[in-house]
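One protein chain omitted, others in place.
Think of it as A and B in the order they're written, each chain with its own count starting at 1.
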Amino acid sequence: MSAKVHVDKISAWYGPKLAIQDISLDFEEHSVSGIIGPSGCGKSTLIRCLNRMHETIPKARVEGQVLLDGQDIYGQPAVSVRRRIGMVFQKPNPFPTMSIYDNVAAGLRLNGVRERKKLDQAVLESLKQAALWDEVKDSLDKSGASLSGGQQQRLCIARALAVKPEVLLMDEPCSALDPIATAKIEDLIFDLKKDYTLVIVTHNMQQAARVAETTAFMYLGKLIEVGRTRELFERPGETLTESYITGRFG
Amino acid sequence: MKFPVDRDTRRRWFDFIMSGATLLCVALALLPLGSILFEALVRGAPALTPTFLTQSSLMGGIANAIQGTVVLIGLTALVALPVGILTGIYLSEYGKNRLGGIVRLFVDVMTQTPSIVVGIFAYSFIFELSLLGFFPPPLVFSVISAVIALATIMIPIVARTSEEAMRLVPTSAREAALALGIPRYRAILRVVLPSCASALVTGALLGIARVGGETAPLIMTAAWNNDFFNGLNQPIAALPTQVYRFAVSPSLAENRAAWGASLILVLLMLSISIASRAVIRMRAVRR
Partner (left out) sequence: MHVFQTLRGRTRARLRATPRDLVFEGLSAFTALSVVGLLVLITVILYLAAAESIRTYGFGFLSGSVWDSVSQRFGAAPFIYGMLVTSALALLLGVPVSLGIAIFLSELSPPWLRIPLTFIVELLAAVPSVVYGLWGIFVLGPAMRVYIEPGVQAVLGFLPPFQGHPIGSDVFTAGVILAIMIIPTISAVSREALLAVPDSQREAALSLGATRWETTRLGVLRYARAGIFGAAILGLGRAVGETMAVTMTIGNRAAFFGSLFEPGQTIASQIASRWLDAVPPLELGALIQLGLVLMLVSLFINLFARLMVGRFLRVGEGAE
């Protein structure tokens, strides 16, 4: 079975500075993949190359290919790519001037969906998938910024899911949240994998161990090792991986 | 979910059009600027004969207007700079309380007061005082009256820019001075002010540029003088009023002369603007 997303020798620069080098790996459909590594190893840079967000930074550059269902995303319009590959960010960023409803519907409206009934349906589904519906169903017109941190992040997840992407990228989605909110989102991730392909960047190894089936370890811009999570943690192939996992650095 | 390709293409086109629209807006703003500078140059330069620049209005020249502007700016700065900077010192060094907040509010309101209202004030101030016998009534049209108006415009500007300049000086500089046993007032005068000197100069230049171009208050206070400066209690010519007089005159020759005068005025204003930016850049480079 060919992978849903195949990363082929991706390198990325911030201006003259090389951030990640020759990364190749696969993400299987309907799976959760984790990317771990110490600060500055390039994991955020990598994930941002997967939905063409890296190039929006001035003077940033990408080389290599990322194949989504066999087709290079760098050969298609970025706008269409980002609709199929969604992203949730480290710090929740709902649109504060819009209501909860409008936040979730934002992506749909961009794509021309206007009918109230369709929007209602999509908002309901997305908020349910993000495990937020019960908490906000009576206050959909309240501002997106009026929720707690964990709720805001789930709102952002709902917003990303509303356009029905095939892949969902999550860049350290829980690092700004408390343990309870984190647990809720980790449960959510587990549920989401039936319908989506998820890639999660995390600095928390235990989190990767909890949610990811496959984990990739990065260090100083290079991919050191990738494998099934259990094996990576219990029997790492590389010494570097072992050092990181046992806490010798990072 | 599949979306029709049409819509995406339409969105891309719209994006392109909107980007073009913003560029058009920039062009729309630059067009008048370009036109003004161009016309001033093309219509004004021919008028700048030596006679024009060295003779007073009695002989058809604008030398008295140029002198008048210099005199007015000089006297106004003499009054407004100390008052403005002291006020700025108060706001920045002593004014972090309620009273300071009130002062700041009043100063801000003053910066936004229309200058024609300030002109009315200066005129009426002298007039009311003349009713009480302090001055002879004709003083309403005099250098003194004009300086009162212009200083009232300049003081709040200098106060605010000075305050902002001093705010940029890090607290550590003040602490270091105090720790050396330097009295507070000396710390302000010898440490704070010098370290933001270029920002202070920029603020002063900003104020000068502003009052140098003022016309409405001058029409009602400085009035007009066909001759050179001949007394603080006399009316005085100035470049902006000169431009106005020439512009609305029925004489075509004087209309043409208006462009000459305005060229001088615009060059003056632009060079002050550019000078103040050069000062900022010098400071940035030195850091």
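Heads up, the rule we're going with is that a residue touches a chain if its C-beta (ideal position, glycine included) is under 8 Å from a C-beta of that chain, and two chains touch if they have at least 3 such contacts.
Predicted, not measured: the structure shown is a model, and the values here were computed from it.
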Residue among B:47, B:143 or B:211 touching the omitted chain: B:211
Of B:115, B:145 or B:198, the one touching the omitted chain in the full complex: B:115
Touch criterion as defined above, residue of B:58, B:248 or B:282 at the omitted chain: B:248
Given A:53, A:136 or A:192, the one touching the chain that is not displayed: A:53
Contact set of subunit B toward the excluded chain (per top definition): 11-12, 14-15, 18-19, 21-26, 28-30, 32-33, 35-36, 39-40, 43, 83, 86-87, 89-91, 93-96, 102-103, 106-118, 120-121, 124-125, 127-128, 152, 155-157, 159-161, 171, 174-175, 178-179, 181, 183-185, 188, 203, 206-207, 209-216, 219-220, 223, 240, 243-244, 247-248, 255, 258-259, 262, 265-266, 269-270, 273, 277
Hidden partner chain, residues of subunit A it touches: 51, 53, 56, 58, 79-83, 86-87, 89, 91, 93-98, 106-107, 110-111, 156, 159-160, 163
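The rule we apply is simple: only the chains that are shown with their structure count from here on.
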Rounded Å distance, subunit A centre to subunit B centre (Cα mean): 54
In the complex with subunit B, residue positions of subunit A that touch it: 77, 79-80, 83, 110-112, 163-164
Subunit A contact footprint on subunit B (complex, rising order): 1, 3, 7-8, 11-12
